[in-house]
Structure formats: structure tokens, C-alpha cells
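Everything on this sheet refers to the single structure shown next.
On to chain A.
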Amino acid sequence: MNLNWLDAFLISGLFSVVVIIGLALLLHLQLGLTRIANFGVVGFFGIGMYSFGVLFTKVDWPFGDLPAFLVSLAFGTLVAGLSGLLVGWLIADLDEDGVLVGTLGFATVVFILATTEQDLTGGALGLGGLKFPYDVGTVKADEFLWLIIVIIVVTLIFLYVWWVHRTPYGRLLIATGANEPLARSLGKATFRTKLWLFAVGSAGMGMIGALFGVMERFLAPENLGIDVTLAAMVALVIGGTARAWGAVIGGFLIFGFFDIIVQSYIPFPKAWYGQAIPNAKLIVEGLVLMGVLLFRPLGILGAMRRDKLMRRVHG
Partner candidate 1 sequence: MSETNGTPMLEVSGLRSGYHGVNVLKDITFDVGNEVFSVLGANGAGKTTLLATLARLITSTAGSITFLGNNVTRIPAFETAARGMGYVPQERGVFPDLTVMENLNVGGMIGERSREERIDEVVALFPDLGNLSNQIAGTLSGGESRMVACGRALMQDPVLLLLDEPTAGLSPLYVDMFFEKIAEIHQDKGVGIILAEQNATKALEVADRVMVLSLGEAFAVMDAANLTTDQLKEGYRI
Partner candidate 2 sequence: MDLDFFSKSIVIGLTEHAPLVLAAIGFALLYRLTGLINVAYSETITLGAYFGMWFNTTYDLNFYTVLLPAGIVAGLISVGTYFAVFRPAKKLNVGALEMIIISFGLSIVLRHALQFVFGYPVRFFEVPPPVSIRVLGVGVGAFRILAVASVAAVSLALYYFIQRTSFGLQIRALASDEDLAQASGIRPLFVTVLIWFIAGVAGGMAGAFYGVSSSVAPLLGWRQFLFIFLVVVVGGRKGLGGVIITGALTGIALAAMTLQFGQVLYAQLALIVAFVALLKWRSKRSIETVKV
């Protein structure tokens, strides 16, 4: 039945939109609030994905899938968090060029390791054997349940990010991004703040990477291209860097359009889906990124409006 086929695409389309929104939300804390341009999103995403995948598939677990999965997930998250701590330490007192070099360099290092460490990662051939930690019958049902789980996780991330705007911590992040020397003179340990920001954000990105890996079932270095970073950045920038909803709106707008509507509902010739459409998608992403930053730098949602927020919280 045709409807069945359509649903499978809808699941995978929605899944990728949700994953991108999750990454964009975490990037919002770094780029939107603290104004650190993390170009290594895919590195943290990837290191979480591979750490999880290797532990999950290479270890002969004495207990069932679910505990094994949870332990591996925790491991992937932890490794990503620790690398976030390391990268954060490297770049926290560097300027924009240093941040670009450091984060981009980290993403490249992760890509290189995924390719060279064949014993662990399967190298360029890839790493198979990942599976859902449950079985509810059909593959489609499994995938659908996984989508729901990931939606729940990303919703929790959203709630955290949304709530951070209403905490002293969020205020400190904004202050650090707006004027770091001034924040420091008010007694704020901005270096340590950035360090922990990177640790927490990267752990989250790593966890999303692990969840993504399960849906993919097969990990390959191609998953670690710069287009992941680009996607998170575009979703965030188009929706609005200054507000928590920005990542959600941007993600649905641009990736909802490409990954769901174009993939499933517009009858382009079959041949186009191979290269022309992915290519066009990237061009549009790049153009959107430039256009928004030039003409509406704060994205669709616009400025932060702390005045309204404060009135709601303390008014």
C-alpha cells in the first residue's frame, strides 16, 4: 500500500528534523547565548555516536539489550562531555579564530579517528550491528517508537534550554557572550563558565549522536561531514539565535520542508533524489545562512526580549 511507503519516509524525515533541532538547541546555548561559534558540533555528535556504537556492539554484554544500551549510551554521553571539557579548555580564552580552529580541528580529529581506527570503528567500511534495545514487532513500529523516544529526549532538552533563560545561569551566559571583560570584573568566572557550558552541551550532542546511530543501524565516517554542523547552525540562525524557540521553528521550517515535504510530497523525477536535490538543499542552506545573517541577523523570532521575560518571571 502506498500509504505505508509514505509513512516510512515520514518517520525518517521527522527523525532527522528532530535530531537537528536537538543539536540546534544545544548550539543555542553556545552560539546564541554565549556567542561561541562551535563549528565542531559534528565532532561531539560523532564521538558520542561512535563511543556508544563501539561499546554497544563490540562488548559481549552479559545482560539484556536495554541495560547494555543504557550503559553504552551513558558512556557515549560521558566521552562526548569529557571531550567538550577538553575542547572548552582549549578555546575558552581564545578569540573567534581560535574557536574556529579548535572546534573545526576537533571535528576533523574525530573524523580521522573514525576512519583510521579500523579495529574499533570499521574504518571507512563502517560499523554495523547496532539495534534497537527492544523489539515491538515490525521494523516500522520499532522505528516509530524510537522516533517517539527521541522526540521526548529533545523535548526535555528544549525544556532545559527554555528554562535556562529564566535562571541566574542563563543570565551569566548572556552576560559572558555580550561583554566578557565586564562580566569578569563583576566577579564572574567566565572561563570556568565556558568550560562547563561546553562540557554539558557536548555531552548532549554526544547523546543525540548515539540515539541517531541506533536509528541508522550502521555507522560510517560519511555521517560525520560538516553538513551536520551546517544543519544545526542553519536551523538555529533562521529561527533565531536569541530565543529558545528559534531552533525548533528553524528546524521545522527548513528541514521539515526538505526532509519531509520535498522527500515525500513533491513528485520530482526519481533521478533528482540521488544528487540534485541534496545538492540544492545544501545551496539553499548556505543561502539562507547568508541571507538571514545579512538582513535579519536575529532570525525569524528576532531579539531576546528580556524585558517581557523579566516581567513574566518577576512582574
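Behind the choice of candidates: all candidates are chains of the complex that A comes from, given by their letters.
Annotations
In this section, a residue touches a chain if its C-beta (ideal position, glycine included) is under 8 Å from a C-beta of that chain, and two chains touch if they have at least 3 such contacts; residues count from 1.
None of these values were measured; they are calculated from a predicted model.
Interface record for this complex: partner of chain A among candidates 1 or 2 is 2, by the touch criterion.
Within the complex formed with candidate 2, the residues of chain A that make contact are 35, 37, 39, 90, 93-94, 96-98, 100-102, 104-105, 108-109, 112-113, 115-116, 181-182, 184-185, 226, 230, 233, 237, 275-276, 279-280, 282-283, 285-290, 293-295, 297.
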